[in-house]
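The other protein chains are all here in position, but one chain of the complex has been omitted.
Presenting chain A:
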Amino acid sequence: MLPFLALLMLYHTWPVIFGTYLAFTKYNIISPPEFVGLDNFRELIKDQQFWSGVVNSLKYLLVVPFIQLLSIGVAMLVNRPLKGIGFFRTAYYVPVVTSFAVVGLIWTWMYQQSGPVNFVLMHLGLMQRDSSLLNNPGSALYAVMFVTLWKGIGYYMVLYLAGLQSIGRELEEAAVIDGATRWQVFVNITLPGLRPTILVCSLMSTISAVKVFEEIFVMTQGGPVGSTYTALFFNYAKAFQDFRYGYAAAAGIVVAVISLVFGLINFKMTRGGRVDG
């Protein structure tokens, strides 16, 4: 118990405390932190780069409804007792267990100007092969979002599958016998039964969307021309490129508050995940 607690304090509790303190200081590791009050926050308010990062992070929230709807759909598909369904479940989970380092690199290659993504888009008549989606400031953020979606579906699918299986088939079958249509069953039985799972999943995906970082780190480093520069990438850049740890910590606190607010909105929207409406 004690060694666990000690490490917990050191690597989980201490960052919260010391990080909050750092936000009110000027600190570069070499000299001791110097207390500057609200200076960091005042500077943040005026920092264009930070706000465009926040805006990009908020844009990233667009991925949440897509990822949730698709995973619910996929979970319902793989919940059917079909032959070989185990293969499909496993296949969809492969991106989940693969590192962002690998996934990010693979998609960077896939998005190259002569690569498979452009090939498909061209044949669908959706674009001319003039540039890669990742090199274009108008599309880069959405291209990265697609990778988040692609990697995340399998993860949420498993969670929804667990939720679906806890609802059980009896209720749905009873409704079908009573003459309910598929859509009625879905809206009146499946969806309410899934509400606790939907809360957990949308909460997780909202918070991780606001805090998106690893995809950006591997694929675009914030570029081109800052179009994928997210709030947390700002936080990283200030700390590990500019060595302004206090300023970065202040940005971190703002991001934390934003994700907390969106978490609460989520909580309200799913009515706290209660099964009864």
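By our rule, a residue touches a chain if its C-beta (ideal position, glycine included) is under 8 Å from a C-beta of that chain, and two chains touch if they have at least 3 such contacts; residues count from 1.
Keep this in mind: contacts and distances are computed from a predicted model.
Visitor: Look at the options "HyaD/HybD family hydrogenase maturation endopeptidase", "Sulfate adenylyltransferase subunit 2", "Carbohydrate ABC transporter permease" or "CitB domain protein" and return the one that UniProt uses as the protein name of the missing chain.
Guide: Answer from the record: the omitted chain is "Carbohydrate ABC transporter permease".
Visitor: For the chain that's not shown, point to the residue among A:Trp51, A:Phe88 or A:Tyr142 touching it.
Guide: A:Phe88
Visitor: Going by the contact rule already stated, which one of A:Val74, A:Leu133 or A:Val185 would touch the omitted chain in the full complex?
Guide: From the options A:Val74, A:Leu133 or A:Val185, the contact with the absent chain belongs to A:Val74.
Visitor: For chain A, which positions touch the chain that isn't shown here?
Guide: Counting only chain A, the missing chain is touched by 1, 3-5, 7-8, 10-16, 18-20, 22-23, 29, 74, 77-78, 80, 82, 85, 87-88, 90-95, 97-102, 105-107, 109-110, 112-116, 119-120, 150, 153-154, 158-159, 162-163, 166, 179, 197, 200, 211, 213-214, 217-218, 232, 235-236, 239-240, 245, 248-249, 252-253, 255-257, 259-260.
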